[in-house]
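With one protein chain removed, the remaining protein chains of the complex are shown where they sit.
Lettered A and B in written order, each chain numbered from 1.
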Amino acid sequence: MAKLGFMLTLGPFQFENWETTCNIAKAALDKGHEVKMFLYLDGVYNPIKLQTFPDMPVMPKDRFAELVAKGAKIIACGICVNARGLEKGKDYIPGVTVGGLPDFAEIVSDVDRLITL
Amino acid sequence: MGNLYLINKEYGENGLNLASQDKEAIVVLLHDGVYISPKLYPSKAKIYAIKQDVEKRGLSGKLSAKYMVAFSLPKHVEYIDYYRLVDLIAENKVINFA
Partner (left out) sequence: MAQKNVLVMINRPPYGSIYYTEGLRAAVGVTSGVDENRVTVAYLGDGVHFALTGVDRKDTDKYLGTLKKQGARLVVQKESLKERGIKEEEVGEGFEILPIKEIFLLLQGADFTMDF
């Protein structure tokens, strides 16, 4: 089994990258691979628990919660979080932590593959 | 282990140019990557696209073998799901252009 690292730089709703990231990560977890994810730039908007949008049956944050429940480790870039007024991720879904680029460096050292979306 | 090029539209051409240097390139078209002109596909590469990305854009027939023939390209695009993509990721080095 492999360890897959992800870096996501785009937010929810506006571009498809978050969805592709969740789809790949979910398929990887289902197959028994390990997933470590770093949310960078607008990527840090994805796991906010307050999301609502009646046109969508499943909120992006719920897809990320599903990954956490399947064992994914998800870290958001703290500089990016605070730059966007997200106050250390106080409104994040459980299981997503706030860290920094050294955490990403550690992910890079640790994983077998790196996917940036 | 070969190189797996993950290609989106915005600057996917840069990735396809590198894949053209690569004797064993494997290309996967992700989301709007399926809109890239087949004329830019590397001639020797194996080309995949994510089935649901192709279908929801109404392009299923457009990327078919017949369409490739219209461009005088001797290959077709194979549609895969995310499970197959994960296998390709596990088997190859990922070259990110998505």
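To be clear about the criterion, a residue touches a chain if its C-beta (ideal position, glycine included) is under 8 Å from a C-beta of that chain, and two chains touch if they have at least 3 such contacts.
Quick caveat, the model's predicted, so the values are computed rather than measured.
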| message | Under the definition given at the start, what are the shown partners of the omitted chain? | response | A, B
| Sole contact to the chain not displayed, among A:Q51, A:N82 or A:T116 | A:T116
| task | Tell me where the left-out chain touches chain A, residue by residue. | result | 5, 7, 9, 40-41, 100-102, 104-106, 108-110, 113-114, 116
| said: Touching residues of chain B against the unshown chain: what are they? | reply: 3, 10-11, 13-15, 17-18, 21-22, 93-98
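Rule of thumb we're sticking to: only the chains that are shown with their structure count from here on.
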| field | Mean-CA-position distance for chain B and chain A (Å) | value | 25
| message | Which stretch or stretches of chain B touch chain A in the complex? | response | 6, 30-32, 50, 81-83, 85-87, 89-90, 93-94, 96, 98
| said: Quick check on the complex: what are the chain A residues that touch chain B? | reply: 2, 4, 16-17, 20, 23-24, 26-28, 30-31, 33, 112-117
